[in-house]
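Here is chain A:
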Amino acid sequence: MARIRRFLPHLVLGAGAFIVVLPFYWMFLTSIRSPAEIFDVSLWPIPKQFDMAQNYGRAASQVPMLRFMLNGLIVCLGILIVQVATAVPAAYALAKLNFPGRKLLLTLVIAALCVPIQALALPLFVGLAKLDLLNTYFAMMAPFFLSVFAIFLFHQSFRSYPDEIIEAARMDGFSEMEICWSLVLRGSLPSLAAFSVFSVVAHWNDLYWPMIVVTDINLAPPPLGMLFFSDVESGANYGALMAGAALITAPMIVCFLLARRHFIAGITMTGVK
Partner candidate 1 sequence: MQQSVELAGIGKGFGAFDVLKNIDLSVRPGEFLSLVGMSGCGKSTLLRIIAGLERPDRGSVAIGGSDVTELDPSARNLAMVFQSYALYPHMSVRQNIATPLRMRRLSLAGRLPLVGALAASAEVLHDIDKSVEQAAETLQISHLLDRKPAQLSGGQRQRVALARALVRSPAAFLMDEPLSNLDAKLRAHMRNELAALHCRLGATFIYVTHDQIEAMTMSDRIALMNEGQIEQLGTPSQLYEHPATLTVARFIGTPSINLVPVEVLSNGSVSLFGHVLGLAAGGHDAGPATLGVRAEHISIGSEGLPLRVLRTETHGADRFVHAHLLADETLRVTLRLTAGEPLAADTADVIQVSFPPERAHLFGRDGVRLAALPTDRVAA
Partner candidate 2 sequence: MTLAMDLGPVSASAAAKGRSKIERRMMWRALLFVAPAVLLLAAIYIIPVLVLAGFSLTDYQLGALSTRFIAFENFVQAFNDPVFLRSLTNTVIYAVIVIPLGVFLALGLALLVYNRKRSRAFWEAAYFLPVTATLVAMATVWQFLLHPSIGPVNAAIKWLGFEPVAFLSNPTLLIPTMAMIGVWQILGFNTVLFLAGLTAIPKDLYEAARLDGARHPFDRFFTVTWPMLGPTTLFVVVTTSISAFKVFETVAVLTKGRFGSETLLFDLYLEGFEYSNTGYAAALTLIFLVIILVLSIGQTLHLDRKVHY
């Protein structure tokens, strides 16, 4: 009885984890099996016939899978760089400098936190269409150039940086830019790391906005590419489809498994902070 009680939590957690992890396992298993084994529902990990090369090859040839990944990388990095470049000085000024309208700006930032991109998509789309910028990397990145969340997060973090050090640095002849980027930000590296993870994961996985501004398959980021691909295959070749899905999810999953702590902190910091 006591033994059952000790193992019961593990049993429950194990059963739950089995369901949670099953899709990943099934995705990978199908991606290395031959299409002939599609009707075989066994979970046995070793397929009768390895068709890994064929499935992944098909996924990469049917649609430009590697191109999708490259697009994803360009978009994610572009967004992240501009977000950090605009948010860090703004957060520094909000936290440590005095200027008219500071309170108003902070209020606007907090208000903007509540507005999801889906609510702004329509006017932004119309604007980009009028400027003839649809189907460009710029269109995919532009709405995310300002992260109010980053401003908010860095503001919280910068506020705790000691004023004395900033004053001492000013007397030592540091410029305000140097103080902001090489002193204050240095003290908030965990926040920067967490925000980077948050931003990259969110934009790698985003479907809604690319689906609106991109129709050119060569510009599609991974989720949109996946959607194209599953339309092309339309259930005909599950091996290749799963290989494509595996390719698209792999970068985030590998990064997650390598830097588990940072990922969990980055993605959930909205709640913990």
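Rule of thumb we're sticking to: a contact is a pair of C-beta atoms (placed from the backbone, for glycine too) under 8 Å apart; a residue touches a chain by one contact, two chains touch by 3 or more; residues count from 1.
The candidates came about this way: all candidates are chains of the complex that A comes from, given by their letters.
Bear in mind the structure is a predicted one, so any value in this text is a computation, not a measurement.
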Among 1 or 2, touch partner of chain A in the complex: 2
Of all residues in chain A, those that touch candidate 2 in their complex: 9-10, 12-13, 16-17, 19-24, 26-27, 30, 38-39, 41, 43, 85-87, 89-90, 92-94, 97-100, 102, 105, 108-110, 112-116, 118-127, 129, 142-143, 145-146, 148, 151-152, 176, 180, 201, 204-205, 207-208, 211-212, 222-224, 226-227, 230, 238, 241-242, 244-246, 248-249, 252-253, 255-257, 260, 263-264, 267-268, 270-273
